[in-house]
Structures are given as structure tokens and as C-alpha cells.
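Pasting a structure below so you can have a look.
Every protein chain of the complex appears in place save one, which is left out.
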Amino acid sequence: MKKLINDPRAVVNESVEGFGQAHADLVTVVPDPLYITRRDAPVKGKVGLVSGGGSGHEPLHAGFVGFGMLDAAVPGPVFTSPTPDAILPATMAVDGGAGVVQIVKNYTGDVLNFETAAELAQAEGVEVRTILVNDDVAVQDSLYTAGRRGVAGTVLVEKIAGAAAERGDDLDTVTAIGNRVNSNVRSMGVALSACIVPHAGQPSFDLEENEIEIGIGIHGEPGRHRIPMENADGITDRLLDPVLEDLGIASGEEVLLFVNGMGGTPQSELYIVYRRAAQVLAERGISVARSLVGNYITALEMQGCSITVLRLDSELKELWDAPVQTAAMRWGR
Amino acid sequence: MKKLINDPRAVVNESVEGFGQAHADLVTVVPDPLYITRRDAPVKGKVGLVSGGGSGHEPLHAGFVGFGMLDAAVPGPVFTSPTPDAILPATMAVDGGAGVVQIVKNYTGDVLNFETAAELAQAEGVEVRTILVNDDVAVQDSLYTAGRRGVAGTVLVEKIAGAAAERGDDLDTVTAIGNRVNSNVRSMGVALSACIVPHAGQPSFDLEENEIEIGIGIHGEPGRHRIPMENADGITDRLLDPVLEDLGIASGEEVLLFVNGMGGTPQSELYIVYRRAAQVLAERGISVARSLVGNYITALEMQGCSITVLRLDSELKELWDAPVQTAAMRWGR
Amino acid sequence: MGLDTAWAVAFLHAAALSMAEHRDELIALDRAIGDSDHGENMDRGFEAVVAKLGDTPPESPAAALKLTAMVLMSKVGGAAGPLYGTAFLRAATALGETADVGPDVLVSALQAALDGVVARGKAEAGDKTMVDAWIPAVAAARDAATAGEPAAAVLAAAASAAAAGAAATEPMLARKGRASYLGERSVGHRDPGAQSSALLLLAAAQAASQQDSHAGSPESPR
Partner (left out) sequence: MGLDTAWAVAFLHAAALSMAEHRDELIALDRAIGDSDHGENMDRGFEAVVAKLGDTPPESPAAALKLTAMVLMSKVGGAAGPLYGTAFLRAATALGETADVGPDVLVSALQAALDGVVARGKAEAGDKTMVDAWIPAVAAARDAATAGEPAAAVLAAAASAAAAGAAATEPMLARKGRASYLGERSVGHRDPGAQSSALLLLAAAQAASQQDSHAGSPESPR
């Protein structure tokens, strides 16, 4: 294992410390228990947005803390949900009196830890709502399973719910808009290589030189199935088709197309995937009204990507376009 | 070799096509010969900025085309300088009547090809100046060699010269400011792994499991020497020390600290490096006034990073802070 | 003679040792059907439990378990943190003030732990989770207590049933937790949480049997 780290157990703390120094104009880092808030938190009268989860998905979530997006991020150890004792003070710190929305990716650990923190915060008088993100079509959704995972759609939920909060929407409205994004977004991913979790020291799964994993998540878990390597267009079709089908999107609709890198794939390759995805959407009469391409939610240095499609309406478009000023996403100011 | 590509020879064209579609609001892609201009080029009365070079360093240069930075980018094949027949029309396309500045990384191929294009453009009546970027302290600069390479400092030259052009500076002033950035910026890089050039199909060099290459460039070339793997703080010191020494920076000065990922390194690790670099600078009484952390100039999926330090003055700071609106760097609008 | 505070402390120390020792094994199990962190999470958690025990020695078995619950909830994270946290918390509540845990109270505490895990995680028997270690463990404990066995033997019965339960997760198809994302591919691997549960119950049983062997001798610490 070759990594630019010191002690594997210090990875998250040291990284977040550096992050806080590099972006001191945007964020404040509270070291113990560890969480990150926007510099001007709490914003009086604004609904606060808190997200978090295991580390290793950078820039998610800390990179999205700032004006127009998250008020706080709570990073756990690598691929391990943070604990209530960090989520709680983060929640309290960003309550501007209008309540707090938690954006939680649907993993058992995240759900349980955020749930506990929410209860504790409510007990301290803060109104808390939860948006559960579960956009991964690789996983069958069923009452008898842990349900679909939250993956790249999370970034879009955070941006759009963040814009709603920033324009002054109340707690229920922000929650409803976040849930609307979640209902209209689907993703699917592929891995060309595994990643190495620092404390584990070996690849999260073993792939042969000519194999790829279809339907991977963002934690180095193996995917749904393994196939021989294909070209970019073929892989793109394999990811995009189930996304479009699950979303039931029709000719004439407008979408946001998001090609996300898993951390170790060159940007040039993401654009090759984007090109094919845009081609397929055009052929189906679906109009790509907004785009996002890059490493926004990663699995350490995993090679691969995911494709996310969000069905847009005019309000979601407006909220997407609204100004945002964070370390990893910025426009309009 | 596992890559999200179709035909290795189509990599650049397909990738740039996707890039153009994803960022149609910012850029126009001309497919043959291939170059990218900002959407509103030529901007009348503004000095035009053209850069380019081999592909594989994305987001450099196309990701920096737009308001406040480059007017055109000319991507060559992977790691191979583009040819005058593409550089020339790109140059002509962005001449708004105030002349054009070429920003050229100091490699024999880039220098020769841009030189020819400049001559041809001058023959067609466009005033052309050249800023040669050579910030890599890993390479000894000497009259009897090809000189130092241009690496991550290029991003800073493009941002700051771009801001100067955008505020209306004339050809000589923009050139002088770009040269001032180049004189005050130094970089050094490390590779933890090699990259695989698509048409070559095998790693650009072989590293043992516990070895790293110190003093690498951005083309998968081997570096100056190879050492056993060290922790992040140790590696950071090895990169930063020669940078600071060569720059002759003194206590009390202000700098921009730029930790650049080579493409395959997680962002979390870049911040661990940033943390240490900021620590060392603080110890030496050097003030980090501006920061940049991320994948800005890469070598495909290489794992590793480079550290760049730019000595700031108040004008450079102001130009750095000026609005920029490109695919890969955006603030202030 | 039931189980006392010294037993609880000894159990937690043994648990920490066991988690450190089996850290890599639990990571390997989680690597196959999860995200490679279970061993690291449990090791980090119990290391913190031991540190906390040193800082603030508990005054009753319940206090020891409650302290453990709080530390695990704030140090483990992931799915295992809240689940084990709840299990220890509910067990502590079931023990109440007693300084001397007899077989029946012990069984109620184990049942409470299991109920807590199910309440939080909603897993059923056969879902391939730690519940599949706890269900047979509680049943075996109850049988032993009913048969009149002392507390140490009750724990021993629970531990060996949990071990069998953990092994029995191998052919199961996961329907809860991270392994469920794998669908059919989860079959053929042992559930890491079931394995850590068996290890924890084994540590509890070993601490009890040591207490027993000391109990007879005059130089016993209590």
C-alpha cells in the first residue's frame, strides 16, 4: 500500500485539518469530536443542512460546506459512519432557529447514527428532519432488505436542498425539495479497480486484469456482478440503461446528467463516458439541460465512474443554478 | 490496461467532444484541427491567451478556457505537443485586435510547435508574445540542457495572466505579468505509481511496491531519483525544501501554496500534504495568503502530487482573486 | 455465586484483547462482503472502552456495561457501533442495581441485548447478521439456566451457541446491512458482526470461568 499518509488512524483528522487551513475563508473545523461548519454558521433564520458519513468520499461532504449548500459536514473514519457524539454538536452548531435537515445516505450505519443524533437534538429543542438518499439502481429496493444505497445523487440533493434553504424556504419545504430530488435521481457505478482502505492495507476486492465490477457502491464493496472489460461506450450503456429505466424518463423531458469519477480515473475518461451518455439521451429525445462531470463523490483512489440522471423541473433547475460557494462546487459568487 | 476509452487513437477527440458538450455554455470546440475557444471569442480589444500541449493533463488546458483565464486551448495527442496547424487557427480565432499571448510549457516539442505557429500568425498580421513556463526545480536549469520543465506553475500563470488580460492590460503588460508569475513560482513532484499512456498500453515506468519517484514531471517520465516509500510528512518535506530554496523565499513574505494531484491520488491525501506544507511554511515565518488543492494538472491516473509555491505581491493577489469562470476553476461569477 | 463487577471488567479487557487479536480476521470477513472496516471499528471501540475503564472504574456490572455502551456508540460508528451500543445499554438496564448477576438475570440481560439489536436493526433470523449469533446464544443460555446451571455455565453455553450461529451464517444470503447489496454473492462468507458477537460472548464466558476458578481460592481479589 502506497499512500500519502502518516498514521492510518490519523488520516481523517490530518486531512480535515489541512482542508480547514486551505479553506479557512469558507469553513471552520472543530477537531474533537470532528465536524466542519460553514464559516458564518449558524445563519440566523435559515434552515441548517447537515450531512456526513464515512470518510474516503472526498470532496463529499466537507467540500460542499458553504454558502448555498451544507452548513455542516460530519466525517467518520474511512468508510465508517460518524457517531452521534459528533453529529449532535454539528447539528446544534448550525441551527439558526429554523430547524435542521439531515441528509443521510441510506446505509444501516449512517441511518442509525444520524437517527440517534436527531433524537438527541430534538430532545435539546432543535427541530430535525431527515432526507434519506437512496439513488443506486444497482441495489434492489425492497422492504426486506437494507434498501438502495445512497450514492452520487447525494451531491445533487445537497446542492438543491442547500439552495432552497439559502433562499429562505422553511424546514418542511427544504425537506420536501430534497426528497423530490431523491425521488427523481438514479445512479449506477462501475469499478475498473478496487481501492485500498488505509487501515486495511489491501485492495477492497480482487479484480483480474481484464475484469470490471458493475454496480459498485462507494465503499470499495464488490458490485452486483463482474464482467470482462469492455470499451467506454459499452460500459456507459450498461450503467445508463438501468438508470433511465428505473427513472421511467420519457422523450421530451429535461435532465441533469452527472458523470462522477470514483477518484482514480482521469477526467478525460469521464468526458468520454459523458459523450456517450449524452449521445444515448439525445437519441431517446431526452434533453440534457444541465451537466456535472468530475470527482464529486469518490471511493478513495478507485478507478471507475458512476452515471447519475436527475429529472429536472423548472424549480429544480433554478435551485441548481443558484449561487454556491464551497471548496468543491462554486458558481455565481 | 483498463481504461474508460474506446479506440486509443480517438481518446483525445472523443474526450474533448464530451467536454465541449458538457460545457457548451463556456466553450466552443472546433474539431479539425482540434482546438477549444471560449464561447465569446474573440473578445474585442482584449489580449487573447492561448495555451496547449499534449493531452493527459486534464483539466489543463481546456478546463481553464473561459472568462478571466484562457481564450483558447490546443490539445495534442496524449503527452505529445499539438502541431502548428492547430495552434495557428486557435491563435487567429482569439485575436481581438490586441494581440495574442501564448503560454507554453518548456518542452522541446511544445516550444518548437508554438514557435512555428507564432511565426505563421505574425505573418498573418497577429502580434504574438510567448510566456515560457519553467517552474520545475527537479530539473537543473542550464544553457546546455533543455532547461527546466513547465509543470503546475502553468495553472497559476494562466489564471493570473488571464486576469490581467481580462482587466484590459495590453499585450506587453500581460506578457510581463505572466513572466513575473513564472519567475516567482517553483514546483516539485512525486509519483507513487506510474501512468499508462493509452497508445502504449503499459506503465510509463516500473516502480516496486515500496518505491517512489522523486522529481517526476507530468508525462509519466521517470523522475530524478527513486527512494523507498516514506510517510506523507517526509515526502512533503522532500518536495517543499528545494522549492523554497530555489525560490529564495524569506520569512515575512506571502505566498500561494498549491498542492496538485497527479490524477490518481485521493483528495484527502492532498490535504494531508497541504497540512504539512502549511506547517513548514508557518515555522519559517512565511505566510500562506492563498491556497489551491486538487487535480489541476495531471499525468493521467498517476498517483502522486506536486507542491508549488508562488511568491505573491499585492497585484498578483488581486489578479488571483479576480473573477474566473471556466470548467475547472471558477469564482466571483 | 453470580457475576460481579470484577467479572464485567475482566470481560471487557478480554473483549478488547480479542478484538485486537482478531482485528485482521474481522477485516478480512468484512472485506469479502462489506467494506473492510469491522475489525478496525471493533478494535478502536474496545481500545477506547479499556481506556475509559481505567479513567472511571465502574461500581457495578451494569455501570461497566453502560460505560461500554456509551463508548461504543461514540467510537465505533458504522452499523456495529449503534447496534452493539444498544445491546450493551439494554443489557445494563436489565441488570439493574445488582452486584451479583445470577443465571436468570443474566438470561434477561442477554435477551434484552438481542431485543435491542433487533429493535434498532430490524433484522430477522436468517438475514445474515449478528442477530444470527445472538438468537441461538440467548436460547442456549435460557436452556442452561432452566437446567439450573450457574452463570458461568450459562455464558459458556451462550458463547458456544453463538460460535455455531456465526458459522451458520456462511451459506445465508444477506438481507440486511452492507452485505445485502451483494445479493447472491454474499453466499459462502461468514458475517463479520456474527463473528465478533461470538468472540465477545466467548470473552464474557472466559472471564466468568476465571472468576469461578479464582472464587474458590483464598487469595481471590474479592
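Going by the order they are written in, the chains are A, B and C; count residues from 1 in each one.
Keep in mind that, in the parts below, a contact is a pair of C-beta atoms (placed from the backbone, for glycine too) under 8 Å apart; a residue touches a chain by one contact, two chains touch by 3 or more.
It should be emphasised that the depicted structure is a prediction, and the values quoted were computed from it without experimental measurement.
For the chain that is not shown, the touched chains among those present are B, taking the whole complex. In the complete complex, the hidden chain is touched by one of B:V16, B:A41, B:V78 or B:L240, namely B:V78.
Here one chain is not drawn; of B:G109, B:P242 or B:G332, the residue touching it is B:G109.
From the options B:K46, B:H61, B:K159 or B:H219, the residue with contact to the chain not on display is B:H219.
The missing chain, though absent from the display, is touched by one residue of B:I103, B:V139 or B:A165; that residue is B:V139. Where chain B meets the chain that is not shown, the touching residues are 9, 33, 54, 76-85, 107-109, 112-113, 115-116, 138-140, 144-146, 149, 197, 199-200, 202, 204-205, 217, 219-222, 224-225.
Just so we're on the same page, only the chains that are shown with their structure count from here on.
Contact with chain A and chain B alike is made by no chain in this entry. Taking each chain's centre as the mean of its C-alpha atoms, chain A lies 29 Å from chain B.
For the pair chain A and chain C, the distance between C-alpha centroids works out to 33 Å.
Between the CA-based centres of chain B and chain C the separation comes to 55 Å, rounded to the whole angstrom.
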